[in-house]
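What follows is one structure encoded as structure tokens, with my remarks underneath.
Heads up, one of the protein chains got dropped from this complex, but the rest are sitting where they should.
Chain lettering (A, B, C and D) follows the sequence in which the chains are written, and residue indices restart at 1 in each chain.
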């Protein structure tokens, strides 16, 4: 492990609970500790990840802050690169990055290519214009038929929308899906009525309502399962070690209460998605969960 | 001094004596470098090809699997429709703009200039986002009394600016700016004398433009237009920003879910290469056709001037 | 018959008798349509401008707020650096490719042809994604014995292909393909006689290329190169796909959080317009410079041919 | 070899006090001139004396600054009405030009049309005449100039002399009252000059009114009824060839002819 205990933790995110813990840091594989920093792909997806401002290179947001804190516990420098959401998994596969943040949902498809450390669960909602005729709750997928739904390219929600569309097809109806390349464009599309609803996670929905007061409201969608989300890691020889280290770091943050502080900062109405324990999801690490089912 | 210059050029040669017959056996020059470089290039190509074929990261089986995927084919169709429609409409609008630009009327020419400046000066991507979100600026489109007067006829912007409409609008307006410059060049390339000859025959402005100027300008216009079509085929992929699933975006939609990025990009590249190759062949054909009658060039004098008046008896000046 | 034709053209005129002096008072033609169209255009422009300025959806205060945002300025810097670097390197590679393409050596010319076909045939976007994910295909870059032999020197692909490297690589390889065609056109535009004149003076291939052909070709090459630079300025925004924060992507990063899409896009458009306008002015200057010495054209005969030999005494054939 | 026209005294072209300048340069400084019906007038003068500009004013390719050109009683480019000249719209001015045929130095055939298409295009589209009738007429004219077998050739494949003869036929297809020739042979190789002059000579013999700017003094002497000498934007000499060419009075004419001989 690294012996350099003074190694800088992320400047912005670090709090009292993110000092280096040597025992946990020792779990990191040498390929990471070698140059004292980890390369993190971050997809701007407020409020999970917000792009850095004012000369800083460190993004903010609950997912990013958590990562920065975890890096602090592990005693490595958090070296962020902002990338588009749909570039995350490919970037990991190309081993361009050691890990990635961005409210990345864990699912079986993704587990074929990458591994995760659970850090949160996310509930999805429809965001609709305030004057929308969509009812306050859409119970089943078939209740959503006939709508046109905007989703973000590469997101889990895009996957759920696709399966809802299949359900509608089976019921002899249809559901229109529009896939946009960034969340800002989805928002504009909803605001202008180009799509009826934006299927997105709770955090994003909260932020959107906050930034555009009076324009939007949320609609509950119980037919969409609650998603585990987490830090993503490439599948390679070091996966077992690095996921173990990060799981330990997150667990440490949960224990010290730092985890609660960070999420409280970004979820105004109280965070409904907190987890008790960071688990490893992987198809290559023995002992890890291999499926979300 | 003269011998010095000669010595420099020819010092190592075997000089023939005045009455020696020069040898007749010729030893051709070998080009070892040329052969070596060719060999190197061929070797590199073969090694690269071998590596591409055998590297399993390329996942050729997945490439084959996706090549005729219905979503991909639908995307290809969208791309082709967009390209053809945008180029055609861009051509028409471009002709209008070009005639405005070279018109005597300062206002028209100024307006066309402003148009070209704006549409050539901003990225197509931004133009597309703008049109797509035009409803955020003007929720209703219609004709109304300006400066705050009431609306006469109108409709909701989003009802008018559907995704396809926006895509075509953006691509066309952009393409028209480039086509206008190409067409202007073509029109200016037709000699002024052609206009005069047509006028002298009593032809009206419109007739002489349509029957004399335009057909000749086309010869100059066609080759760069071919390039524009090929360019449009590729740049039309920018419409993915407004969620119109063209060829590339259809692939992105698939790989963003299943992460088979590389094979899907290969599929898309192959389709693009196929289309551009076909277009290139068509372009050559069309160019040939428009060269008809002018291959042996209508410049009456230029070439002949050099052959002319060779035979002239003259006394040398004293 | 002759009178019939005349009647058609001039029937409604007042015919002068043989000894009438024609009137000298001239009533100029009015151009009501021209004036009306100009008025309409100016009116539309003013109304449009008024609407843009007063429509609060444009959020001009936010535009002003973001215009000099440090992130935007940093993005602008990246865009400019990318443009300059990619065009410069593309030019160098383009010269090499163009000389390959017109070379007598079939292999070199074939390889260059293949290069052009591939890089002009696939969208830049795909090329960028490819290079960015090259590590997924080849985790290590290096020189090794081909067909599966051991590696001699090498490095991890991702260490070599940093974001900036990929961006420059992608843009340069693509740009080179287009520049090669432009340069080839320029080289072919230099008259063959210039080559012969230089050869007759004992110049070597290299010298004649560098001192005679290239400077003259530049005159033809510069104008389309200017267009390429302006194009590159805009198309370089595609590097946002690999998360290089250029001008456009910097704006996207900001509006992805606060959703102030429209004002930020206006800011970006204004910067692009400013840069392209400046580049256009520079382009005009450079074109002028390279026209030096050739403005009054070195075609010895073409023009003069038409003035020549006018005075000739000849008998009419019987 | 005096031309055999029986000169009826009726001017078909009248140029009255014509002036024209380009920028600051006064090119025509008050030209007065009459051409009788059936007359062949050759215009001589050194380069820059305004010969081409004069011809271009006659068929209103240039608008005069002042003065007027009257062809067959109509003021070119204007409608004379109530003692005033009302400028014609471009469309009407174009139609009016039908009465005047013009042959240029550089032929100016339409390169993308065959010889036949060159000939019938304008009469069909401008005069709205039938294709069949025109083809027959065109063949007759091509036969006259000895180019019947070239009707489907493109101009680019013809020699300069052949192109110029096609250009003459093309102008005649419009059945003009006057034919203008602006140095019709000066862009030709010497061997080809003869055939064009021959065609013009035959045209003159049909009684066509012709104004010919030329440096072919031989042609002027043999074919012209009248020779006009221009210098510096005015007519300095006007008379039968025997007088102007062989016995010039004005010093400009003398100098000019001496450089030719």
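As a working rule, a residue touches a chain if its C-beta (ideal position, glycine included) is under 8 Å from a C-beta of that chain, and two chains touch if they have at least 3 such contacts.
Everything numeric here is computed off the predicted structure, so don't read it as measured data.
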{"item": "Contacting the left-out chain in the complete assembly, out of B:15, B:106 or B:192", "value": "B:15"}
{"item": "Touching the absent chain when the full complex is considered, from C:44, C:88, C:156 or C:205", "value": "C:205"}
{"item": "Contact footprint on chain C, counting only the chain that is left out", "value": "191, 193-194, 196-205, 207, 211-212, 215-216, 219, 292-298, 300-301, 304, 307-309"}
{"item": "In chain B, positions touching the absent partner", "value": "1-2, 4-6, 8-10, 12-18, 21-29, 305-317"}
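Here, only the chains that are shown with their structure count from here on.
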{"item": "Centre-to-centre distance between chain D and chain C (centres being mean Cα positions), rounded to whole Å", "value": "45"}
{"item": "Inter-chain centre distance, chain A versus chain D - centres from mean C-alpha coordinates, in Å", "value": "85"}
{"item": "Residues of chain D whose C-beta touches two or more other chains", "value": "95-98, 106, 127, 174, 187, 190"}
{"item": "Where chain B touches two or more other chains, by residue", "value": "129, 133, 136, 202, 261, 301, 304, 308-309"}
